[in-house]
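Here the structure is laid out as structure tokens; the discussion comes afterwards.
With one protein chain held back, the other chains of the complex are shown just where they sit.
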């Protein structure tokens, strides 16, 4: 956990060099005044920075530099320079770009908490910080990365054989292959225990039948030049009625993964269905460490934790953009940022950012210490996604009619956040998970 | 106001014939039980029907038949039949279709409250009912119609010369030409008094300079085969510093109207800017009855009134679709419609529909009686748009992950309603209009 | 329904004379300006007055004159005069005053919709207007009147024998005796079907056992000089397991009705339990027309309808007081009424008043026409109580620290409205009643 991959370190060094070259860009020095009070930094209202390790801050800055060289609030427009060609932000209004995955891999953003296998082995807090920086650009990019890291690499690392780990993890970590996680079925979203996909034991392997839907990353191989991709598929094993995970590779007979079209959200990521029609897989496709739905939930738990960080990044971007707009936009001869109704929206949104991040940080620290309870993840996933959605919509109003335009980005975030608030456990389902923990009574089916 | 155009009547007759042919389609007989209570109709919870005239109901049904033969809630899928080819609903996921405008004209939906000039001369309530039926399909279609009726035909009828009326109204009413309303400027949205567009008096006419933005319908002529279109443009007259309206026709030298691209809302309508670079117009382009910004506001007032009806139609469609989905979607072996958290969302959304419609109805009746105060329109525009947006988003959650898909329509409505809540006076601006009326103190610039 | 009692008429005449004497007091002339728009009246934003009959307006004014000679908003303090000694408003900060009941009776406010038996026989809209005027003073006074009218007089009128009607209705109508309605039991609030109180058939009558709680008016006879009072008690009849109503009189052996102490809401009304320990009542105590719980619900339906009007009166009073305060209170050298955040609170509260009243009016009109569905009452009860509570709390914030003081009245209203939002069907229960009507699925026990 304390180690840091050479790739991230290299990246960090490059960044530092860059910072030296254009030092004023990276952070407006927050000079403390002479008084006994510190200066307030609206971008980090409760000084979360003071709770991060130097390594964590470096990883965050490295991720940020890839996503977008964040130009500080004191200058009004981004610089033009040639150092980082691979930035995410300029591509955000376009469709899915498969090049993003190896780029993320190249700088160590995929599977970063995994020890060994070419992965960075950083803290869960660092993982959260990465998610936040990516989602500051777009929830779709973060979804792509989350699935790869938490829903594909994590179960292989946790439940796979050594051979499986060695075969898949390094290539997944470099972004050479792309993974998907097949749990949700057309008729079983909030209710995965009703799973209908089956695995049958045959000589030398298994036959898998069933269908999965709303699967992020599933159709990537179909639309790009990726040589192959893998799906971690959950199925009910006919021989003992237990649910286990299997690794399916692209090109297997009977396996198809068509994309879902006309998505209004998460447009830079790909989502699809997975259809399995008598898919025959070998014995070693079984993730033998998986034991029932609990194993799948452990993956979701990790992904949801990352989402709780990510959505805060999206909301931060909304607030920053709404603020800039409000300072520039004049009505009645005054910047609209001077109106009470505008200031209240900004203040409440940024307050939720500040406290939501602290909550995720605490959950990350507990996760690193082995003190995590799954309900904690429900709490921060629900809270942060719900608040991000609510306040992204609130500051969207600041744009007035420009809310309709993609160029202002906030509408795109708000549309994405509708889905982050719903996937991997809807807001209501997490409320009921917490309700069960508080009352001892299960009410999902009420 | 009491007359009804032959076109609407013809249409009504056609509808009645259709109803006779497939009587069970049009309305599930709401048989009152033997008790002294009436049966509750969830689609008309407070029996607004009982407050409409027969003519108003016929106009509504006629508009509805064009928009979509509404199939009653008791049957699960729409019939296939050949009678109405021109329905709006099937086109809603596509781009702007210029054919919509003459279609609307053909059945009397454009400028319907105008007396004479080939217009129907129906009540303002009937006008509202038409807006509701169109927006049940899409706010973009309703925007197109609203602009034509309230913002182009209305000012020509109200402030134009007899020659202008005769030249434009019949063709606008038939949808042969399309109109736009140029008030908002890039730097003056909530603050039109700051208008920068100017009209200069020259020999035989005027020279107009300036730019307008977020103008619905403006680019229609650029992207379609419409022979010509008209813009009602508001400009500050240099000779007396007063604001007046002018009619500009397509093709005039110096006039251009490029569309705004990448709109995330109201995608079936066209929105653009209008640039006027030394546009020379003849003397008779002046709407000589216009006297200051008040004349422009009178148009907006009429449009906002229609919006207050329209958005309720959009929300009704969201509720109906969410309800159907919740009845069909099963989780934990039960339809999700049986869950308390789902029922509460549906109940609260539909309650707002019921009371919002009654409020608009009352405003319409007062308008018909000459008892309208503009603040009443602010009240229903603000309330109905705000509630429609809030509850469209709430029932959108019922779709779970399917919220991301256009096929389920609610996300599209919610995205549109973000803009209806903002245009023609943002929610906050209408709050401050009411606040001024309540307190006597103006706070727009606070 | 069209008749009006002599008492109300007399009262009306007295009021008119009073108005002539101090004409400027009663209504600031709302002179319409020369424009084609009407003048906006913030106290009646959607001109509901135009929908009332002359008689209804007279009854409202009569009730208002008793409750408080409403001084118009254009003068800052109430006059001192001697004409109406019996006003309610000055007593509102004190405890329950039993004199209120005969006073209300004297001017015809009790059982006003009943035809004959000395009652006024006015429309259900008039009944609603009365509730609104009383609750403008305090929800507790309105509760006292609602119980007497809807829950005691109504069932006797509807389900009683001619002898019962003649015995009780005139005296209840004059406020000489006070009634209570015993349905709710300690273990059955939202779930009255679980009722445990029983009636046993004995020779010459019945024996009743059980207990009821949160019964408005129940303890009045214990704390005042009322010679006697009556309870309409609902019990499960042992002989056929059906629920029926019985009239119990004060002083019957085994019957006691202790008050509930330390109430924080509705403090001007009395609430208590009713304990029945082998209470023996004669044969003619049975309300023989009652048939199951449906009969009790019919009473609740009527009461809930009145509540939907009443709470709007309470909210109106909150808005009026907050507005006056905001105009008088200066901060930063300006009235706080000039601040955007204050104006928004006032505007949104008053908007809910305007549309909530229209909804109740429509329900009243339908009730008068026999077109009422019970779910309509759930809709307006839920909506108006919920909105009244929400916005009373919102405008309470305008008072700042003075919110803590009874003298400013809004905190008292807000505290009362918490209970009106809960009694006679909690907000959530009415949501589920509507949810059932919309989906066809019952979810109360989910």
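Going in written order, the chains are labelled A, B and C, and every chain counts its residues from 1.
Keep in mind that, in the parts below, contacts are C-beta pairs under 8 Å (C-beta built on N, C-alpha and C of every residue); 3 or more make two chains touch, one makes a residue touch a chain.
These numbers come from a predicted model, not from an experiment.
Enquirer: Give the residue, chosen from C:384, C:418 or C:439, that touches the chain omitted from the document.
Expert: C:418
Enquirer: Of the residues in subunit A, which ones touch the absent chain?
Expert: Contact residues on subunit A toward the absent chain are 36-42, 45-48, 50-51, 323, 326-327, 335, 337-340, 342-344, 346-348, 350-351, 354-356, 358-359, 362-363, 366, 369-376, 379-380, 382-383, 428, 430-432, 434-441, 443, 446.
Enquirer: What is the set of subunit C residues that contact the non-displayed chain in the whole complex?
Expert: Per the touch rule, subunit C residues meeting the hidden chain are 93, 184, 187-191, 194, 214, 260, 262-266, 271, 330-334, 339-341, 393, 396-397, 400-401, 403-407, 411-412, 415, 418-419, 421-423, 426-428, 431, 444-446.
Enquirer: Footprint of the hidden chain on subunit B, which residues?
Expert: Residues 339-341, 344, 443, 446 of subunit B touch the chain that is not shown.
Here, only the chains that are shown with their structure count from here on.
Enquirer: How many angstrom lie between the CA centroids of subunit A and subunit C, rounded to a whole number?
Expert: That pair's centroid distance is 53 Å.
Enquirer: When the centre of a chain is set as the mean of its C-alpha atoms, what distance in Å lies between subunit B and subunit C?
Expert: 40
Enquirer: Name the residues of subunit C that each touch 2 or more other chains.
Expert: 339-340, 344, 443, 446
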